[in-house]
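Just one protein chain is left out here, and the rest sit where they should.
Let's turn to subunit A:
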């Protein structure tokens, strides 16, 4: 069986390629975690090796002097509020679009989906001007609102896709029992749509958590900044204290990595579905 040996070598080569690429994906993260426990001198002497001890001093510096703690809390507040509002309002809109009977539902869907094409850059300056005028510039609201508005297209795309697959009988039975539309929606539809809702929630969360542009523009007060902006300014302020910077990066990345480990199925599905709208 000559082909089988050939196939075997082919297989081994492919496997090696995969392993190498997997290492390039993970190794930088491991490198960060390891070096976050070193001192600056150790980093220069020995950037490859293991740290001598697992000293959390750098994390303490990052949190106390670098304000990473404050940034972290701000990021959580902004991301969680944006996720909650986006999920609730986009589910309701998707429900009306996909399950209720009205003439313009299709048009409405297309108007929302159009938003997937819009780069935020085309709205940043007007938003800055509007927020300035209504006096919410430099508040968390100024970052939360545009994230909600730009979260809708993807969220509605995923949710309408799911709602269309729910059998009509469930709602019919509920109507027979005299349920109101709100009861049907919140008590029946939302619970059975949990996987899609979770997908929308994590994809929105990751987008907001990682965003640099909007907080950088709409927030000017250091006490209101989010992690990405904080990291960016940390880099300027302590540009020689590399190890504390590394600790700060680790603290920023950890939440997304944990969420990814737990919900990677939803995240992949959501990010890919939102992308491939055909």
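Brief remarks follow.
Assume a contact is a pair of C-beta atoms (placed from the backbone, for glycine too) under 8 Å apart; a residue touches a chain by one contact, two chains touch by 3 or more; residues count from 1.
As a working rule, contacts and distances are computed from a predicted model.
One chain of the assembly is not displayed; among "Sugar ABC transporter permease", "NADH-quinone oxidoreductase subunit K", "Radical SAM core domain-containing protein" or "Aldehyde dehydrogenase (NAD+)", its UniProt protein name is "Sugar ABC transporter permease".
Between the chain not shown and the residues A:80, A:108, A:166 or A:198, the one that touches is A:108. Considering A:58, A:81 or A:252, the position touching the chain not shown turns out to be A:252 (whole complex). When the omitted chain is restored, the residue from A:39, A:70, A:139 or A:210 that touches it is A:210. Interface with the hidden chain, as seen from subunit A, comprises residues 10-11, 14-15, 17-18, 21-22, 24-26, 28-29, 31-32, 35, 43-44, 47-48, 89-90, 92-93, 95-97, 99-102, 108, 111-112, 115, 117-130, 132, 145-146, 148-150, 152, 156, 171-172, 175, 180-181, 184-185, 206, 209-210, 212-213, 216-217, 227-228, 231-232, 235, 242, 245-246, 249, 252-253, 256-257, 260, 264, 267-268, 271-272, 275-278.
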